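For this depiction, one protein chain was excluded, whereas all remaining protein chains were kept in their positions.
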Amino acid sequence: MHTQKRLTPFFFLAPAVVILALVGIYPLVFAAWVSLHNYLLAQPNIPHDFVWLSNYLTVIRDSSFWGSIGRTLFYLAVALPLEIVLGLAIAFMLRRGRWAHLRGFARVMLVIPLAMTPVVTGLIGRLIFNQQFGVVNYVQTSLSSNKIGTEWLGNPTLAFVTILVLEIWQWTPFAALIFLSGLTAVPAEVEEAATLETRSFWVMLRSIQLPFLLPALTAILILRTADILKQFDMVYTLTSGGPGSSTELINLYITRIGLRGAFDQGVASAQALLMLVLTTVLSRLYIRYLYKGDNA
Amino acid sequence: MTTQQNSAAAIRSADQLAVLRARRGSTVKTALHGVGLIVVLFGTLFPFLWMVLTSFKTGAQITATPPLVFFEGTLDHYRTILGDQYNVGQSLITSLIVSVSATALAVLLGTPAAYALARFEFKRKDDLWFWFISNRFMSPVVIILPVYLLASQLKLIGNPGLLIAMYLTFSIPVVVWICTDQFRSIPRELDEAAMVDGASPAFIFLRIALPLALPGVVVSSILSFIFSWNELLFALFLTRGSGVTAPVKATSFLSGYDVPWGEIMATGTLIVLPVIIFSLLVSRHLVQGLTMGAIK
Partner (left out) sequence: MKRTLALTAAFLSVALATQQAQAWSLKEAAAPYAGTTITGIFLDRPGYKAADTLIPQFEKETGIKVKTEVVPYESTNQRYVLDFTSGGGTDLVLSDVVWIGQFADAGWMAPLDKFYNDPKLADPALNLKGFFPVLLDSFGTWNKKVYGLPFDNYSGLMYYNKCALKQAGFAGPPKTWNELLTKYGPKLTGNGKYAFALQSRRGETQSADSFMRTLWLSGGSLIDPKTFEPTLASAASQKGLQFRQDLLKFMPPGVVDQDHNEVVAAFNNGTVPIITEWSAFYPTITDPKQSKIGLNCLGVTTEPLGSAGLKPALGGFSLGVNPNSDAKKQAAAYLFIQWITSEKNAKAYVQAGGVSGRQAVYKDPAIRSKFLYVDPMVKSWSAGTAVPAFRPRFAEWPQISQIVAENGTKIMLGQLSTAAGAKVIDDQVKAILDKAGYYSGKKAKLQ
């Protein structure tokens, strides 16, 4: 009876753990093995020699690798704060005031970008930012004296701006909706009482609403950080990393090394494992300081 | 007394003035609020609507400048992509099968695990929970290379079962994450009462806990369905020919000497529309789910 009781959680957990280990951990172990070998998939005649840590050395000395890591972190550092600020502003707009119907409608419609397949977002981006017949350039040329459309996707800086614009377009509504559900938890009495004390928006935000917004902020930080570090689909269809490597985020770079040219699986596996270390450390930190911090 | 009356009158008139000012201010504010809402609504919907609109334009209408908003529509692109040459219908069916299977399996495997994590005490429980969640942070790039090598040796490339298994790497964590919190919120007394009556843990889980945790199960299913439906990277390398999923199909149009914008946008519309309709129907759950993903 007693052992049976001890084993109960085991029975509940085993299937999920086994399956997840099989599809998650087993490949990781294999990746670690490959990362220590000379493994050029496209040249099967070259033997898969054990090369110690030379693939890792290659990665560490590879400026393109660090460039794409830096680019990804920069993308995160620009997109995330903007999504949070704009999301909060939209949440306040939707919360109360006149225009009840409009607000209700907008609240429902904000779900659309969330559900949008990122591959399709990238394709739409290619259409509306097209230099010759894109609607963005049409608006721009009709408003300014410059009659030549901007080459959004052909200029390194502008291409980066374009992927940021689409990222922010797709995920600001997500932030807005989560903030909004945080705000609905603010007790009406507390807020009314506070309005007698102050009319300042900032004071209200800091002293009354902030405690209810913090969990929402945590949710946005955790989920968006994870997904931005994984970003691939939208950029793949929009610019596939170009022009040059100006929009080549880390995942695009790793797939290019491992699945194009020489198909250098050894080096790409080393890159991927370094990336895994980075994301694990980041998610540990996030979860410890943001998620657990609330509960403990 | 009189000074008091005087000051009271002064306060009253100051109040009235403030109200008047506030009222005038508030009409401006209300107007701005309305404009803001319309801008947000337009910005949110525009890319989506532009895609749908473009999918009904002929080739010449698509590249026309200025871009056309009113035009005589055509269904040609839909006819083309659903025909034998592109067979987008087939890909949509594949996507549906894969997404539904992955979601069902994730619920089947994930809910017992979540229940165990919420209800039982055992060593290293927190680490196990973190391990589940960390899979949500892991980039598919980390495992796509080894999975590809292993699957190709086992001749599994192109097998939808493989793709379903890989989708479990993110759908099980979503289910575990959300449902653990959901199970925790059910009062323990219910379980304990049943246990006194001699019910087995399996019975308690299936008959008592699971029905009460249904909202969590629903939201996690919705999320894992949407994530699976939208996924590109795994599908890009693990599916082939007529077995590709819809997002992979969408990327295959950008190949030729002329870009078939109409066909691309029609395909995009067919991929996105079902999820959007579905998401609008369950929008309340969707937002709730995304919030619960990170906050208790």
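Should a chain be cited, it is by its letter among A and B, assigned in written order, with residues numbered from 1 in that chain.
Here is the rule we go by: contacts are C-beta pairs under 8 Å (C-beta built on N, C-alpha and C of every residue); 3 or more make two chains touch, one makes a residue touch a chain.
These numbers come from a predicted model, not from an experiment.
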*The chain left out here touches which displayed chains?*
A, B
*asked:* So one chain is hidden, and I want to know which residue out of B:A104, B:I157, B:A199 or B:L273 touches that hidden chain in the complete assembly.
replied: B:I157
*Since one chain has been left out of the picture, which residues of chain B touch it in the full complex?*
59, 148, 151-153, 155, 157, 237, 241, 251-252, 254-259
_Need a quick check: the contact residues on chain A for the chain that isn't drawn._
41-45, 64, 131-132, 147-148, 151, 153-156, 159, 239-246, 256, 259-264
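By our rule, only the chains that are shown with their structure count from here on.
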_Partner chain A, residues of chain B touching it in the complex_ = 30, 33-34, 36-38, 40-41, 43-45, 47-48, 50-51, 54, 62-67, 109-110, 112-113, 115-117, 120, 122, 128, 130, 132-150, 165-166, 168-169, 172, 176, 201, 205, 226, 229-230, 232-233, 237, 246-247, 250-251, 254, 261, 264-265, 268, 271-272, 275-276, 278-280, 283, 286-288, 290-291, 293-296
*Could you pull out which chain A residues touch chain B in their complex?*
6, 8-9, 11-13, 15-17, 19-20, 22-24, 26-28, 30-31, 34, 41, 90, 93-94, 97-99, 102-103, 105-106, 108-121, 123-128, 132-133, 135, 138, 142, 169, 173-174, 177-178, 180-182, 215-216, 218-220, 222-223, 226, 229-230, 232-233, 236-237, 251, 254-255, 258-259, 265, 268-269, 272-273, 275-276, 279-280, 282-284, 287, 291, 294-295
